[in-house]
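Heads up, one of the protein chains got dropped from this complex, but the rest are sitting where they should.
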Amino acid sequence: MRKGRIIIEVDRCKGCLLCIAACKPKQIKISKKMNKTGYNIVEFCDEGKCNACTLCGIICPDAAIEVIEIIETEKK
Amino acid sequence: MTSDNKKAFIKGNHAVVEAALDAGCRFYAGYPITPQNEIPEFMSKRMPEVGGTFIQAESELISVNMVFGAVAAGARAMTTSSSPGISLMQEGISYMAGCELPGVLVNVMRGGPGLGNIQPSQSDYFQAVKPGHGDFRMITLAPSSIQEMYDLTFDAFDLADKYRNPVMILADGLLGQLMENVELKRDRKPLYLNTPKPWALTGAKGRDGQRILSLLMQPGVLEKHNFKLKEKYDLITKTEKRFELSGMENNPDYLIAAFGTVGRISKGTIRLLKQDGINTGLFRPITVWPYPYEALKEAAKNVKKIFVFEMNLGQMVEDVRLAVEDSSKIEFYGRPGGGVPTAEELYNFIKGKVG
Partner (left out) sequence: MSTEKTIYKKPTSLTDRPFTYCWGCGHSTIHKLIAEIVDELGIRETIIGVAPVGCAVFAYDFWNFDVTEAAHGRAPVVATAIKRVHPGKTVFCYQGDGDLASIGMAEIIHTANRGENITVIFINNTNYGMTGGQLAPTSLIGQVTTTSPNGRDVKNYGYPIRVSELLAQFEGVKYLERVKVTDAVSVIKAKKVIKKAFMNQINGVGFSMVEVLASCPANWRKDPIESNEMIDGEISKYYQVGVIKDVK
């Protein structure tokens, strides 16, 4: 399985929850944090289940999500 | 057509086309309306000859907004119309003023209000010198001969670029249709034609994107923008006033103030008065905005009366009142709704007042 993580740009996020609906492994949740515009933002759960599918980024209207793929280069 | 100076016996509407092309106008959009139809007709033939764009717009709103787009893209562009069409164009004129875009418009005025008629008129003086919505000014040039139709149209493009402001030629149906000998100044060099327009939208090559806009929502920003525009209008007012003043060397008892076609007719009136031994001066503003108040004030100082003649019910006369200290000296005579006064008619009016 691909592995990944996402970075949410706090001041672009409006907490519209579309990314949460799009995320199959349920790795995004609404947070209690508020950004400077007053939106309750979402946050990445970071439970190692993100598969870098980018669907959260694609559906995010506000271009607030950066998706990073983690590529294992050396197995121990 | 040659590149030499050339005399031509042409209509005013035709002169507008030649002047625009000689001034480097390469985009024209217009919609048919009498009495200016020869302009889009001539333009549809001449513009492609010089490699420019002619579009027959589907409304005056479309033509003026096409001019907005063309000048935003950095071209010299023009539209033309007549009174009811100019009413529609006020939208685009205001936007161009707000965005500081150098569009050129020609108004070949006809009778109004409403659909009015197709006779010559000067009833759009107000909508030229007090145009559209919002606090702005439009440079307005009022020709009174076919040579001036040519010269002032050429000037309009230079002034528009010089100040990044819309400029209107305020002509009328008579000037549009009249034929006279005109010297076409093929070797006249347009000013500012090759001056870079860094504000124009040409693609953001090597830079961030830039905007052309009049929407300034943040508190205070629009107010500041308006003050900036005012500085420009003040500079235009200081620099660009133009007028014709004649007959003052004879210390005339009377002065006629008239613009455009009526300014021209008034010259005949002055000749008739001369035969009666009455010396009369003529004050003919060429820029009706900015209005040459000081020159008129000076000219009016020692005359007994100022006769203001217009083809409307009294529009420029308001500016004459602002210029002249003693407005009891002002006598107005106007012909609305397409009425064109004769020299004799104006002569009789003056004789009726001065005995």
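Letters A and B mark the chains in the order given here, with residues in each chain numbered from 1 onward.
Methods note: contacts are C-beta pairs under 8 Å (C-beta built on N, C-alpha and C of every residue); 3 or more make two chains touch, one makes a residue touch a chain.
Owing to the predicted nature of the structure, the values given are computational and were not obtained by experimental measurement.
A.B. asks: Touch partners of the unshown chain, restricted to the chains that are shown, please.
C.D. replies: For the complete complex, the undisplayed chain touches A, B.
A.B. asks: Touch as defined at the start, partner being the missing chain; which of B:V67, B:A160, B:L178 or B:V288 qualifies?
C.D. replies: The single option touching the absent chain is B:V67.
A.B. asks: Using the touch definition from the top, which of B:I212, B:L229 or B:L273 touches the missing chain?
C.D. replies: Answer from the full complex: B:I212 touches the omitted chain.
A.B. asks: At which residues does subunit B meet the chain that is not included here?
C.D. replies: Listed in rising order, the touching residues are 26-27, 29, 53, 55, 57-59, 61-62, 65-70, 72-75, 77, 91-92, 95, 99, 201-206, 208-215.
A.B. asks: Could you please point out the subunit A residues that touch the chain left off the display?
C.D. replies: Residues of subunit A in contact with the hidden chain: 3-4, 9, 11-12, 14-18, 21-22, 37, 39, 52, 54-55, 57-74.
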